[in-house]
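Below are the structure tokens for one structure; questions will follow.
Every protein chain except one is present and positioned as in the full complex.
Our next item is subunit A:
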Amino acid sequence: MANQGPYNYSYIFKYIIIGDMGVGKSCLLHQFTEKKFMADCPHTIGVEFGTRIIEVNGQKIKLQIWDTAGQERFRAVTRSYYRGAAGALMVYDITRRATYNHLSGWLTDARSLTNPNTVIFLIGNKGDLDGQREVTYDEAKRFADENDLLFLETSAKTGDHVEDAFIETARKIYQNIQDGSLDLNAAESGVQPKPSANPRSANGTVGLDGTGQSGDSKCQC
């Protein structure tokens, strides 16, 4: 983040970080934006925020990252931040099985509150504590594959794979833009083409909710 020139990037991607208490959401954000590990990071009240400009396929992209409080009751507050997220980083702690078991709840929240194109990235954090591991890589990988999630194990402490997780997500979003599956004009795409003063066009949401039912074979005698 050498020079925060205001308009030297071509996209803004909105991210959210979700997951149970104490899995290291804020630390991941801090590691990514400041490249430092904050051992004693005060717990998040409500939401916190960070930005960083990255480069994907030669395009400069500004990531706008919302870090949410992990406690269940804060979901009432944090829910409104899911809307219009282009990427969701869903974090669990590899040394605490409970945080992994809660993923399905987080996933349904993420799926129901974001648009269908939102890229969801599963992150198993605290990879540096391999000795205390309670969730194997293979198991989580299987879960990720079953649910169409990208997956990496990271360590906010050592910085391992932290960049990769954030950048892979951006790459996937960028790819979605390139192949046209992500509609930039949709109000809730979570991607703004250019940081200009034009008011957001409220064209409505991406119309993908009507699930067409076809192909019921007819056979008569």
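Throughout what follows, contacts are C-beta pairs under 8 Å (C-beta built on N, C-alpha and C of every residue); 3 or more make two chains touch, one makes a residue touch a chain; residues count from 1.
Here is the rule we go by: contacts and distances are computed from a predicted model.
Within the choices "GYP8-like protein", "Rab-GAP TBC domain-containing protein", "Trafficking protein particle complex subunit" or "Mitochondrial intermembrane space import and assembly protein 40", the name that UniProt assigns to the complex's undisplayed chain is "Rab-GAP TBC domain-containing protein".
Of A:Asn8, A:Gln59 or A:Ser80, it is A:Ser80 that touches the chain left out of the display. Which of A:Glu34, A:Glu72 or A:Glu139 touches the hidden chain is settled by the complete complex: it is A:Glu72. Against the chain not displayed here, subunit A makes contact via residues 21-22, 40-49, 51, 64, 69-74, 76-77, 80, 195, 199-200, 213, 216-217, 219, 221.
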